[in-house]
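With one protein chain held back, the other chains of the complex are shown just where they sit.
Coming up: subunit A.
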Amino acid sequence: MLRFEMRGFSGYAVQYSPFLDSRLAVATGTNYGLIGNGKLWILDISPEGQMVTRRDYLTQDCLFDLAWSELNENQCLVAQGDGSLRLFDTTLDKYPVAVYQEHRDEVASCNWSLIGRNTFVSSGWDGLVKVWSVGRPNSVMTLKPRTRSNTAVLDRPNGTGTTNGKDCVYQAKFSPHDDSLMVCCSGDSTVSLFDLRASQPGQGPTHQFMAHSGSETLSVDFNKYRTNVIATGGVDNKIKIWDLRMLRTGPLSIRGKWPEGPRGAKQVQCTNEIVGGHELAVRKVNWSPHSSNYLLSTSYDMTCCIWQDMGYATDRTRGNNSGYGVTTGRTNASDLRNGLVSRFTAHTEFVFDGDWSLWGAPGFVATTGWDGNVFVWKGTP
């Protein structure tokens, strides 16, 4: 296990470089992100097995997420509390090479498309999802998961003109299989799937469903091998795994229109769920880049876990070595250990993010949290 301490800063996001095997970037904020500066840390893992600072960038406001460029090995994008996205070049000092300023509130997440490599997406507390092209200062597309038609269903005016934080889009991510597909999750518990080819300004998502029983859905991630499978984590402490082909149509998942239906929203059914794995809300979920059924989760209970999706297994017995497998018909609830592969408990504050190493032996992960630590540890045997 390696440890790096960022004194005075709380970790919000960590990501391995997709180009360099020993490089990490960490987005942080002072005073737990409450108020003050932010800092982007570029860390190198030395041959001696120590993490050292290669470069750092102090920012005017706290940083809440980051994404390495898939186009340029030296560029890293950060999501800042003042509503801007900043692209830093690690060969240059101090200032970013580009600033993208359109969000009205904090930018909660950013993600670089793995296929359309000059495209990235951002989401924020203003309830908007924006698609950007790296060479353009203005966004290419603005999407709103909560349209006028579904907002009336999802919440009720409270007389103050606010929507009680339900608007916040906590995370937006491109599909690693199709650069026209994007998924996001919101404070109103919904997961929204956008097909960028079909989306028009003001129009709702292609599919939308309530994922965590009305509690905020804090994180979502596409499985890197199974094209239609996503995982979500929420305030109900659960991790849920969904197959987008098997979303049972109900009042909350009807395309385009949110009808005045019967009382109570029918929820679509997930294919698997991990219940009781975390004692507090699940902050981030992240599928393994090496396996189709391993999942990393971080939580407010100050632990990180690696889970095996018991509902799916690679089928090597039938001569299929492609990494793809078959559904087993099981769920994690049917497993005595809940499919828990490993649990990491060294963090002493809320754990906000974790990322799988793309390099070397599979199974290494880096995690960061409000204790100001970055840990690199082996998650799978």
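We adopt the following convention: contacts are C-beta pairs under 8 Å (C-beta built on N, C-alpha and C of every residue); 3 or more make two chains touch, one makes a residue touch a chain; residues count from 1.
Heads up, the rule we're going with is that contacts and distances are computed from a predicted model.
Engineer: Could you tell me which of "ER-derived vesicles protein ERV14", "Vacuolar fusion protein CCZ1 homolog", "PEX18/PEX21 C-terminal domain-containing protein" or "Mic1 domain-containing protein" is the UniProt name of the chain missing from the displayed complex?
Structural biologist: Going by its UniProt entry, the chain not pictured is "PEX18/PEX21 C-terminal domain-containing protein".
Engineer: Using the touch definition from the top, which of A:His103, A:Lys166 or A:His207 touches the missing chain?
Structural biologist: Result: among the candidates, A:Lys166 touches the missing chain.
Engineer: Touching the absent chain in the whole complex: find that residue among A:Lys94, A:Arg197 or A:Arg245.
Structural biologist: Residue touching the chain left out of view: A:Lys94.
Engineer: Among A:Val235, A:Ile274, A:Cys305 or A:Ala366, single out the residue that touches the unshown chain.
Structural biologist: Only one of A:Val235, A:Ile274, A:Cys305 or A:Ala366 touches the chain omitted from view, namely A:Val235.
Engineer: So one chain is hidden, and I want to know which residue out of A:Ser69, A:Ser109, A:Ser189 or A:Asn293 touches that hidden chain in the complete assembly.
Structural biologist: Checking the options A:Ser69, A:Ser109, A:Ser189 or A:Asn293, the one contacting the hidden chain is A:Ser189.
Engineer: If the hidden chain were put back, which residues of subunit A would touch it?
Structural biologist: Given the touch definition above, subunit A has residues 8-9, 30-37, 58-60, 62, 81, 89, 91-92, 94-99, 105-106, 125, 152-156, 158-166, 168, 187-189, 210, 213-216, 218, 235-237, 260-265, 279-281, 283, 300-302, 345, 348-350, 370-371 touching the missing chain.
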